[in-house]
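This structure is in structure tokens; I'll ask about it shortly.
Missing here is one protein chain; the remaining ones are kept as they sit in the complex.
Then we have chain A:
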Amino acid sequence: MVGLSVGEKHFIQGGIAQDLRTDGRRRLTYRPFNVETGVIPQANGSARVRLGGTDVIASVKAELGKPSPSQPDKGKVNIYVDCSPTAAPMFEGRGGEELSTELSGALQHCLLGGKSGAGAGIDLSSLVVVEGKVCWDLYIDGLVVSSDGNLLDALGAAIKAALTNTGIPKVEVAVGASGDGLPEVDISDDEYLQFDTSGVPVIVTLTKVGRHYIVDATLEEESQMSSAVSVSVSGQGRICGLIKRGGAGLDPSVILDMISVAKHVSEQLMNKLDSEISAAEAFEEES
């Protein structure tokens, strides 16, 4: 996929070792990014995030469903990611499926917490309409339109922005319709409930190249990585999820070090993202 000569590889590795990367960034600097909300009017919420050459779209669709019997007081959230062949010819046909599955899995780990729903970044109990009977199912779809590295962080940011943009219609439950059947519900057309997304974590991926690690790696830098650790950190500074990718082993002390760095970086990222999202929302309301 990425064809690099020996000289280019040395240049990338040397730059990272000297804290000056090929595009002039330092090791822990993100590329400038841009958030646009409401790009898919048919969805309940959507956002497009452009991070350098990486371009992803996230959309949230809500459907009424039945909560699972084991968790009657919680709604359901599904995350799927699709890699469009426009991003790279290798995603043609079923070629993108492997990466799509990996990304979907990683996002589910980072945003939805465990099976019980504990530690979820999204408050699942706010999705319940009638306990044990009706709840909202959220379908979060990510689409990679253009890929230039660091897809996971970009998708995480896009999902957070899309959830902030999401309006769930207010539901009136008809009184008296009890019993075993599904209660009748009346979906309001003009009243919407907004989500509290302050708890939704951001994902910071630290990519280890040589002896150092960097954030927001480009595709070229990713091709030189030995391993990568993705940490999802909530607004309160809590770690919500952790994934290690890549072949090489990591020293446990390095991992702890990486986590504390990720936590530090996530604060800046969270602030930047929040201001970008509110700017995008304000822009959307204006136009």
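Criterion: a contact is a pair of C-beta atoms (placed from the backbone, for glycine too) under 8 Å apart; a residue touches a chain by one contact, two chains touch by 3 or more; residues count from 1.
FYI, contacts and distances are computed from a predicted model.
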* **Undisplayed chain, where the name is taken from the UniProt record, one of "Eukaryotic translation initiation factor 4E-binding protein 1", "Nitrogen permease regulator 2-domain-containing protein", "Trafficking protein particle complex subunit" or "Exosome complex component RRP41-like"** => "Exosome complex component RRP41-like"
* **Hidden-chain contact residue, picked from the options A:Asp141, A:Asp216 or A:Glu276** => A:Asp141
* To do: Would you mind spotting which of A:Pro32, A:Pro85, A:Gly105 or A:Gly237 touches the chain that isn't drawn?
  => A:Pro85
* Give the residue, chosen from A:Ile12, A:Val35 or A:Ile57, that touches the chain omitted from the document. => A:Ile57
* Just the residue numbers, please: which parts of chain A touch the chain that's not shown? => 39-43, 46, 52-53, 55, 57, 59, 61, 63, 80, 82, 84-89, 92-94, 97, 139, 141, 143, 145-148, 219
